[in-house]
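Omission of a single protein chain aside, the complex is shown with its protein chains in their original locations.
Right after this comes chain A.
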Amino acid sequence: MIEMQDVWKTYPNGTHALQGVSVKIDRNEFVYVVGPSGAGKSTFMKLIYREEVPTKGQISVNGFNIGKLKQRKIPYVRRNIGVIFQDFRLLPKLTAYENVAFAMEVIETPKRQMKKRVMEVLDLVGLKAKANRQPAQLSGGEQQRIAIARAIVNNPSVIIADEPTGNLDPETSWGIMQLLDEINFRGTTIVMATHNKDIVNTMRKRVIAIEHGNIVRDQLRGEYGYDF
């Protein structure tokens, strides 16, 4: 599903963000990526959805060789990857419904089918009633649910979540985690970078710890392992 072989990433300013990372994530896994700030977590995530290109090494996602991907092929790879961020990244002038529908318009889904599916995922994230609100009229937790709805609406094989609970209070965070767990249960691979110790230690999953650009720990049903 996702496979990295000796991946290096050096930014133009000289930062060595990743130094020889090799990892394999299988279909239907749920993986936490943990580690101190600046250790390379974000770079690790960005390489998967081709926001960044590796300096060296090979990455394959869903069978695509990400490093050698042609510029105009990028959108088609991203359509099979749902992304969720700390800052939600919703389109501010569109309603909740339109935000989710956008992902389906991109792949030119017929209108009737689109309407049905959008309402279905809005129902799944529990926001059917607020479909016509704009992001600014929704709480942080609700915005993140919309972002999740958008990420899953096209049934991607993998979801990349970069600190999805980073801006949310603990209670809301648990709601989001239950949602992600449910999505994983339905068959979607989830890779989630996080700083949330409680979540990692309570909802036990595979844990990959990154420090100084290297994977220092890779455990099934692992612990968070840091005191912050």
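Here is the rule we use: contacts are C-beta pairs under 8 Å (C-beta built on N, C-alpha and C of every residue); 3 or more make two chains touch, one makes a residue touch a chain; residues count from 1.
Just so we're on the same page, contacts and distances are computed from a predicted model.
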Candidate names "Fe-S cluster assembly protein SufD", "Cytochrome c oxidase subunit 1", "Urea transport system permease protein" or "Cell division protein FtsX"; UniProt protein name, chain not shown: "Cell division protein FtsX"
Options A:H16, A:R89 or A:R217, residue touching the unrepresented chain: A:R89
Residue in contact with the excluded chain [from A:V53, A:I107 or A:V216]: A:I107
Absent-chain interface as seen on chain A, which is shown: 49, 51, 72, 74-79, 83, 89-93, 102-103, 105-108, 110-111, 150
